[in-house]
Structures are given as structure tokens and as C-alpha cells.
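As C-alpha cells, the structure follows; a few thoughts come after it.
Note that this complex is displayed minus one protein chain, with the remaining chains in position.
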Amino acid sequence: MSVGLTEYLIVSAILFSLGIFGIITRKNAIMVLMGLELVLNAANINFVAFAKYGGMNIDGQVAALFVIILAAAEAAVALAIVLNIYQNFKHINVDEIVKMKD
Amino acid sequence: MEDLLFYLFAFVVIGSASVVVLSKNIMYSAFSLLFTFFGVAGLYVLLFADFVALTQIMVYIGGILVLIIFGVLLTTKITGVDIKSGTTGKVQLITASVVVVIIAISLILLFTNVEWVNQEFVQPNTTIDSIGFAFMTKYLLPFEIAAVLLLIALVGATLIARRK
Amino acid sequence: MKDYFKNVWLGVWTALIGMRITIDHLFRKNVTVQYPNVHPKDKAGWMDMPSNARNRLYVDMDECNGCNSCARACPVNCISIETVRSVPGDAPPPLASGGKRNLWVSQFEIDFTKCCFCSLCTEACPTGAIVMTTEFEYSSYNRYDLVYNFVKLQNSMSDEKIAEVKEKWAEHQKEKKKEAVEPK
Partner (left out) sequence: MEEANFVFNMIGENWIAFAIISLLPMIFLLAYALIAILGELKISAFIQERLGPMRTGPWGIIQPVAEVVKLLQKEDITPDSANKPLFNLAPFIMFAASYAGFAVIPFSSYFVPSGINLGLFFLLAVGSLGIIGLLMGGWASNNKYSLLGGLRAVAQIVSYEIPAAMVILTIAVMAGSLDLQEIIRQQSGWFWNWFVFGGSGGWIKIIFLPFSFIMCIIYIIASLAETNRTPFDIPEGESELVAGYHTEYSGMKFAMFFFAEYANMFIVSAIITIIFFGGWNSPFGDFMGGPIWGVFWFVSKAFVFVFLQIWLRWTLPRLRVDQLMYVSWKVLLPFSFVCFLALSLLVMLK
């Protein structure tokens, strides 16, 4: 079986599901962030795979680059927020943080 | 040869991603994320997206992963090597697994059954050339907005994380 | 702003100065001596040991007047001196440098197993009799071999001579006592 578009899409689908699983089952905010990165990577694989096989050509790669830029910005801001939460609550369990203020 | 490499990278990606979400030790998750990102970069290389692959290594591994590990170390009491990350209760776990399996199966079914437009890739001489031209012509506005966004994120993150 | 540029310039410039100094040292002659193969004395010359070199002590018995200041200065008490006072009319020979002596030095022992090479004795000595030499290879299988009696070594007083001066002093004491008991 020659590897084509479908195989890449399957890999990205599994990666996406694993990311979703991580996001919903974990308490730790940083673990949620890691799940998010997996989801973004899954999306990126799709973009690049479509760039090669689906006729998106270079546009797919450009979209993937934009996703990477967004992921970088998102990770920086999210970790800043997590650090701030840790300073206020002394833990970063997302299900226990229900108040905006102490 | 390329097929073999694809299966190798796919195995690395999925295996290490499973470690990321299933491991009890949060540091194991963080470090196996390294292999996930690396495997994804390998997949990009197989898809002739060398620039994206290198950007992946540089931004994800050199930037985001380091940030995440720093985050873990700064938000956990690091008195030992056992850093656990709690999971939600058993009921939620089972529900979540069921939902996720359903999502995965439906996605895979979707991907395998749809008749994709299968256009062959026009391999440019150098991808970086065409990416550069695309950024400077067709995607000029998003490119500039992304630059501004990064600046905002930089300033914002510094502002939020600053100790009062 | 001016300070900033000055700082940066100084940072680079001083680093360059430092680099010039180290490259200068890179091509200088080495000072290391390949010790067991080459003796430092061969490289540095007999009396050219570094000024802070600490080696075996030497006592010139012709210079020693037995004042005991070295033994008192010694922090580890490795010097032990025995002296016999001379009777009038039988003074020991004067010092080589010409000073007068009143004491016969009958024993001058330095225990080099104890010596800590602090060189305080050489500073305390009023006549410069005790000095540091350039010799440092004097290990031994028997620790008693490291107790040096300089009187014996230099043969400044033979055993008979010591006995004689002791006798003389004892007689002198006796006479004195007699004089004290029998007033005139």
C-alpha cells in the first residue's frame, strides 16, 4: 500500500483524538495546554498533507506556518496566565478554579 | 523507503502522543511531547515541506516545549522526581474515552470515505522561495497581522506573568 | 546613553586587553619543572629558590649562641635546645661573626617530622644561625632518622667536651653554694 493522503489524515485524526482526550481528562492546566498543542499539530499535518496531495500547493504550508505562529503566541500567553493562576491559587487544577477573584 | 519512513514517523507520533495524554507523570508527558513534535516534523519532511518542518522544530521544540517544561517546573513543588498530574474522576474518564473513540472513528471513516481531489503537488525549486513570495504578496496582510499578534502576545505575556 | 556606549566599548576593549595579555603568556617560557626528571635546583640554581620556598632548616653551630628564641618561636615545638652555662674564665669561642657567647650549646635537635616549615625560627634568630636551605629531598624509612641533632652533625662539641663543661659548671655551682653558706 503506497502512502497517500488518507494515511496522513488518519495519523492526524488519531493525534487529534488523543489531544482532545488529554484536554478533557486532565486537571492540570499545563496538561490541557499540551493536549491543545497536539490538536494544533494534527490540524497542521492536515494542512501540509493537503498542500501536497490536495492541490493546495504552497498555500497549505503557509497556513501551517500561520498555525505555528498562533501556537507560539498562544503558548506564551497561556503559560503566563497559568503562572498567574498558580500565584493566586497555589495550584493549577482547572476544575477547581471557578472564581475570577479570590 | 519513503513508506517505511512514514510508518516510522507515524508510529513515533502516535506512540509518544499516547504517552503524553496517558502518562501519570507530567514530566514524562512534557518530554514525550518532544518526540511527538519531532515525528510531526518528520512527516512534514516526507510531505516536501522542509521549511515548515524546520520551523516546527525551532518554534515547537526550541520555544513552546521549553516554555511548557518551565511552566511545569514553576507550578509544581519540585522536591522530587515524582510529579503527578491528577486526572478527573473515573466517570468522566470513561465518558471521555467513549466520546474520543467516537470522534476518532468518525473522523477516520470520514477521511477514508471521502473522494479527495487528488492533485499532484507541483514541487517548486525551493519551498522557501515560494513561501516567501506568498507571504509578501498574497498573504501580506495576515503576515503583518501575525507579526503584530506576536508583539502583543510578547508584551501581554510579560505583563501577565510579572510578579506584583 | 553616553554611559551605555562607553560601557559597551569598555567591555569589548578590556576583553581585548585581557586577550592580548593571555596570548602574550601563551608564548612565554614555561616555569614548570619536570621534577623527578629535572631537579628544580638545576633549573633555578642553588640559591635561586623562590623567596617563599620552604625547605629543610640548617643551623650553623658556629653562629648559634643558644638563646632559645627559635625554640620559643616554633609553633609546633620541634626545636629542643640544651645549654650549659660557662664558668668565668672558660668562655666558649666567640661567634663566627664576632659576638660574645656565654653558653655552651650541648644539644640542638630539630624534629623534622614535626616541623611545619613556617620559617618563624629563622625570623626570630638574632644571629642568623638558623636558615632555610634549598634542600627538600630528605625522606627516610625511619622516623628517628628525621630528628637532626646539629651539635652532633657538625661536631661542634664532642661528648667529652660536653661532659667537661657540665662538670665545670657543677663545680662552679658547688663553690658558689659554699660561698653562700659560709659568709666571709
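Some notes on this structure:
Order of writing sets the labels: A, B and C. Residues in every chain begin at 1.
Basically, contacts are C-beta pairs under 8 Å (C-beta built on N, C-alpha and C of every residue); 3 or more make two chains touch, one makes a residue touch a chain.
Keep in mind that this is a model prediction, so the values were computed, not measured.
In the full complex, the chain left out of view touches B, C. Check B:Leu65, B:Val100, B:Ala146 or B:Ala161 against the missing chain and you find that the one touching it is B:Leu65. Even with one chain removed from view, chain B keeps its contact list with that chain: residues 27-28, 31, 34, 50-51, 54-55, 57-58, 61-63, 65-66, 69-70, 73, 78, 80-81, 126, 128.
Residues 4, 8, 11-12, 15, 18-19, 21-23, 25-32, 34 of chain C touch the missing chain (whole complex, contact as defined above).
One rule holds in what follows: only the chains that are shown with their structure count from here on.
Chain B and chain C have Cα centroids separated by 77 Å. Centroids of chain A and chain B (each the mean of its C-alpha atoms) stand 6 Å apart. Not a single residue position of chain B touches two or more of the other chains. Those residues of chain A in touch with two or more other chains do not exist in this structure. Contacts from chain A toward chain B in the complex involve residues 1-11, 13-22, 24-31, 33-35, 37-38, 41, 44-45, 48-49, 51-55, 57-59, 61-62, 64-66, 68-77, 79-84, 86-87, 92-93, 95. Listing the residues of chain B that touch chain A in their complex gives 2-3, 6-7, 10, 13-14, 17-18, 20-21, 26, 29-30, 33, 36-37, 40, 43-44, 47-49, 51-52, 55-56, 59-60, 63-64, 67-68, 70-72, 74-75, 85-88, 92-93, 96-97, 99-101, 103-104, 107-108, 111-112, 116-119, 121-122, 124, 127, 130-131, 134-135, 138-139, 142, 146, 149-150, 152-154, 156-161, 163.
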